[in-house]
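I'd like to ask you about the structure that follows.
A protein chain is absent from this complex, but the other protein chains hold their places.
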Amino acid sequence: MNKVLSKWRVAFASAAVAAMVGTSLAPPALAAPTLKKGLKVFVVPKNLGNSYFTTADSVKTHGALFALKQLGEIGQETSGTTDTPASQLPVIQSDITKGANALIISGTDPNALCPTLNAAMKKGIVVVTYDSDTNCRDLFVDQATPQGIGDIEVDIIAKEINYTGQIAIVSASIDDTNQNTWIGYMKQELKKYPHVKLVQVVYGNDDTATSVSVTEGLLSRFPHLKGIISPTTVGIAAAASVLDNSKYRGKVKLTGLGTPDEMKKYVADGTVQEFALWNPANLGYLAAYAAVYLASHAITNAKGQSFVAGSLGKFTVGADHTVLLGPPFVFNKSNINQFNF
Amino acid sequence: MVQPEATIGVPAGSAKAPTAASEPVARGAVAPPRKRLRRWSRLALRWEGALVVALALTVALGAVTSRQFLTASNVFSNISLLYGELAMMTLPMTLIIVSGEIDLSVASTLALANSLVGYLWVQHWPMPAVIVCVLATGVACGALNGLLVTRVGLPSLAVTIGTMTLYAGISELVLGPAIITSFPASYTSIGVDPVPGTAGLLSYSALAYIALAVIFALVLHATAFGRSVTAIGYNKEAAQFAGIRVKHVKTMLFVTSGLVSAMAGVLYTFRLSTAEANNGTTLVLPVVAVVLLGGVSIFGGRGTMLGVVLAVLVYCGLQSALLLTNFNSNALELVTGGLLLLSVLIPNGGELAARARRLGGRHLKGGL
Partner (left out) sequence: MASLAFPASARLSSRRFVEAVMRAREFGIVAVLVVFVVVTTSVQPRFFDNQNIKFVFSNAVIYALLALGETVVVISRNYDLSVGSVLGLSAYLSSDLFQRAHGIPIVGVFAVGLAIGVGCGAVNGAIVAVARVPSLVVTLATLYIYRATDVLIIGGGMVVANTLPGGFLSIPTSSVGPVPYLAIAVAAAVAAAAYYLGTFRPGRDLYAIGSNPEAARLAGVPTGKRVFWGFVVSGGVAGLAGVLWAATYGTIDSTAGYGYELTVIAAVVVGGVNIFGGSGTVVGAALGALLLATINQALYVLGISSFWDPAIDGALILAAISLDHWITVRLTSALRKRSVRGAA
């Protein structure tokens, strides 16, 4: 009743990154910059026990901690137990006390962490956010442009409902920065499809049971609903399970951001045709490299600065001190079984 | 939360606090000073003594595992900054539990205060007016609890489960999806700067806690009001017959709880410089856990402010020390749960023995 759990997971296929790397122009190679070793880097996801972040951070999946190990840094994953700033703050404070050189954070809140993070940056600690931004950091490593995400969601669903009909969105928490940004872009993209109408946005709070209930409410309330977008892995899995077991399967189309593992069943039985993702491990890996480059003073966070993130290739800092991983990748029946996260 | 005649969780056990404690009630709710001193000193040896040892161990643990543990900056950022509000809420909670009731709505009152600060600020109220209004709301929240418990006669456990939900719900309605962060820096600096003149150790909420702790300790242990609170916890009927205005006292306790929770909510808002719906509602369980850890009996009638203060220090110190030793946050919850269990299992060893002796027909003179 009174617990708001907000966590969301998204992933991106490395194929798309490879494509992006291939198309990026490379100026004459500079001498390899000296990166410091032995830096204390703490990876602070939104909360522990979240499989998306486990994929993003762990050594096994070649995420952030793997990159740090490769670079010879001292990496550790720490966080709180709930997706709240109250839970994340003590951990960040501790990490600072333990002598962090850099923090890689997925923000539970755009502002509540700022007093602490600003003080940290003043002390010279590098703060890199990944996955979920805060208003106080040196760099933000973004999984894809918010516009790219918003656009592809709408494009997929519009196509699936033949460009006519009502759609709804099953989101995560009503406070979620990335959710609201993406929904904003979705509304803009919808203008391209005059016969597709967004009737409601509901909030599942990234809690499975709540997401199921709000989806059921949607279906009962809008008899003419044709499509649902759920840009959160918990939401899309929940909506899929509702559709799968009800008379709406196949009649109401579903897309969103989900992990291949969660979606395999629903893609196989036709509940979901296509959905988008990116690889969270690549996101963590990239964030780790960005943090180490910054902490080694090999780059600054100014626009135009570029660096080579190990096996992922070259990246450049864009506007608003953001580094982009790449465009979202679309999964469907033909390729989903190639992935295991 | 429990009237003495209604025991919770001890199906065939003592329906009241241990016999030893009922002696003073027989004399009119106040034991003569010498006997009281002996009883307190025995208590101090038992529970508060154990807490002091626990605190020493915690500090040792922290110091051994991290050179930073005992530094001013660690004490400030990792302890006094983070736990001030939680500590504040343990104070009225102590009195409430000693009186035999419970207030589970404290964290929701904090959340409501947090939302209201944001809402009123956005309506362009001047900040002092905002604060006054929010504190008044806290008083109203506590008054509702008090009313339902004393006038309507409902059990505080059930009432505060209801108001916990209700107040959190109202906090959601007040702000909806909005997040307010535009608070003036002069207020939000309490989230960053220590209080000047405290050697960089104390945050504003920690200072507030210390000040309040002194007041609450004095009230509980050195005033007639405090004695009546304890007496009510021992035996509500006897207290009533001894002339104590039970309803008035209990209502005051709930009102105070609401007020302090609202205060904590205001400080919380400025510290995080954020107001959003449902902020802080998870704090209620740790608050209750810490109070119980402090040696306050869930049945009422027994507990010292010193114990709760020590428990607060142990809890915060342990959290900080464990985090510095790279303990997983989940392990912290394990430790909290384990400590809580121990805090009731250990004294019960003494109670079982006391019960056995009582059944043997002997009176215990002021000892446990």
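Each chain gets a letter, A and B, in the order it is written, and its residues are counted from 1.
One rule holds in what follows: contacts are C-beta pairs under 8 Å (C-beta built on N, C-alpha and C of every residue); 3 or more make two chains touch, one makes a residue touch a chain.
Just so you know, these numbers come straight off a predicted model, no measurement behind them.
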item: Options B:Val122, B:Leu173 or B:Ala224, residue touching the unrepresented chain; value: B:Leu173
item: Touch with the omitted chain, as defined above, among B:Val132, B:Ala158 or B:Ala199; value: B:Ala158
item: Per the touch definition above, residue among A:Ser106, A:Thr177 or A:Ser241 touching the missing chain; value: A:Ser241
item: Option touching the unshown chain, where B:Val52, B:Ala72 or B:Val344 are the choices; value: B:Val344
item: Positions on chain A where the hidden chain makes contact; value: 1-3, 5, 7, 48-55, 58, 81, 200, 202-203, 207-209, 212-214, 216-221, 223, 234, 237-238, 240-242, 244-248, 261-262, 264-266, 268
item: In chain B, positions touching the absent partner; value: 1-2, 6-13, 15, 148, 152-155, 157-159, 161-170, 172-173, 176, 277, 285, 288-289, 292, 298-299, 328, 330-334, 336-338, 340-341, 343-345, 348, 351-352
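One rule holds for everything that comes next: only the chains that are shown with their structure count from here on.
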item: Centroid spacing, where centroids are CA-atom means, of chain A and chain B in whole angstrom; value: 39
item: Residue ranges of chain B in contact with chain A within the complex; value: 66, 68, 71, 73-74, 77-78, 81-82, 108, 164-165, 168, 176-177, 179, 181, 188, 191-192, 271-274, 276-283, 319-320, 323-324, 326, 328-330, 332-333
item: In the complex, chain A residues that touch chain B; value: 1-4, 48-49, 76, 78-82, 84-87, 89-91, 93-94, 96-99, 109-112, 114-116, 118-119, 174-175
